[in-house]
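Dropping the structure in here first, questions after.
Complex shown without one protein chain; remaining protein chains in place.
After this line comes chain A, so read on.
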Amino acid sequence: MSSRMPSATVNGTPLGFEGVSGATNALDWLRSKGLTGAKEGCAEGECGACAVLVARPSPTDDATTEWTAVNACLVPAASLDGQEVVTVEGLGSPDDLHPVQREMAVRGGSQCGFCTPGFVCSLAAEYYRADRTDAGCDAHALSGNLCRCTGYRPIRDAADALGMPSGDDPLGRRRDAPAPDAVPTRLVGATGSYARAADLADAFALLAEHPEAVLVAGSTDWGVEVNLRGARPPFVIAIDRVAELRMLDDDDDAVVVGAALTLSEVERRLDGRVPLLAELLPQFASRLIRNGATLGGNLATASPIGDAAPVLLALDAEVVLASSGGERTLPISEFFTGYRTTVRRPDELIRAVRIPLPLSPVTAFTKIAKRRFDDISGVAVACALEVEDGSVTRARIGLGGVAATPIRAFATEQSLEGHPWSELTVHAAAEVLRGEGTPIDDLRASAAYRRAMLGSALLRLYADHAQPTTTEGARA
């Protein structure tokens, strides 16, 4: 147990965690400290009104810092122990506006103003992003912020008008030094305690000591359980900064992705290395959520509509489970056992996901949702095919949203493998695919539409990939 008093540096000032429990989120904590700029619009990571900046190691260069925007409503307050935080109040003041704030103000980027602090923080994160190449703004930088008033045009204009930070910009200069290290926090709260594992061994020790504990990585799923469904765990073990869960290996056999890397880190560090993942990640939640969400968390929740599983199924990936007794690796198709259950034992962590090489060349990920970005899938279909001499030699298809678990579309795979890569085959296979799983009617989609979309996913893959090859009789 460390004896230091937990605290975080917020806008340059140390703030303590009196009264904070494992379930207290950063937003409530900041607001209780009088920093009411960040707002609660939803408490479930959807609106971004709560966004704040946290100093994190840059995904592109560990020795430097990236100002990373996160949803304060989801992040446990205690996870900020030892960290540096900047809120909208810390960026500028009415008499001394930050460049981002100025653009938003003069262009009519705020009407009621309630969403504005969150937009400002997301924009500021983009403003300071080290690998931002021109003065514009990445289209996804604001995908996790909602505004009900403006219709977004002035906000988009403000984003497009972002210049580059000047040389003496203090937050800009702060990037040149490393981010604060993770602190092995031990915080005892009235309604639940919080501990940050220093390393994998510490995580196992904590788990052994507190078998009732909940593991938390990015807390993008867990935070919703706390805020909306009243989960109040007696003990929380944070594993998001455990180095052993944050490695990324790319050798001849496999790409191995640490379970606690954030999806933003995965996206930027893989940089298109696995095309199916590259297709998925921009469609996964929002930038704000991806700055916290991890693959480990996505698989552990075993949601039937989780987006990573279909892709990893199509990639024939393996899950690496670790416990104090050692590691085991198993195919992801054997990982899920039922509705939100997996083979993972309570004493095990997901350490990594292993994607075997070589990758199948013909791939597509189709996510059906009401909204194009930041929406949960009604259906998700991931396909990875190999086509040789005009025939399908290998097919892997992962499905989400059509059964109690993510599933492989085995029957469809069979109806493709060994058959000519032709319209006839694909239409027949699409019909088989429509019959896979047992889709249901719910608020996201009707069963009939879900079924139809399964078929559509394959038909579109064919339309996108087949045309040049059918005439030449071979696949590129």
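Quick note on the criterion: a contact is a pair of C-beta atoms (placed from the backbone, for glycine too) under 8 Å apart; a residue touches a chain by one contact, two chains touch by 3 or more; residues count from 1.
Note that in this section contacts and distances are computed from a predicted model.
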Which of "Molybdopterin-dependent oxidoreductase", "Electron transfer flavoprotein subunit beta", "Xanthine dehydrogenase molybdenum binding subunit apoprotein" or "Elongation factor 4" matches, in UniProt, the chain that is not displayed: "Xanthine dehydrogenase molybdenum binding subunit apoprotein"
Chain not shown: contacting residue from A:A8, A:V70, A:L142 or A:L280: A:L142
Option touching the unshown chain, where A:P6, A:G22, A:P117 or A:P165 are the choices: A:P117
Listed residues A:C47, A:A395 or A:L416, member touching the removed chain: A:C47
Those residues of chain A which, in the complete complex, touch the missing chain: 31-32, 34-44, 46-47, 49, 87-89, 91-94, 97, 101-102, 104-117, 120, 139, 142-143, 145-156, 191, 224, 228, 230, 366, 368-376, 378, 434-435, 438-449, 451-453, 456-457, 459-460, 463
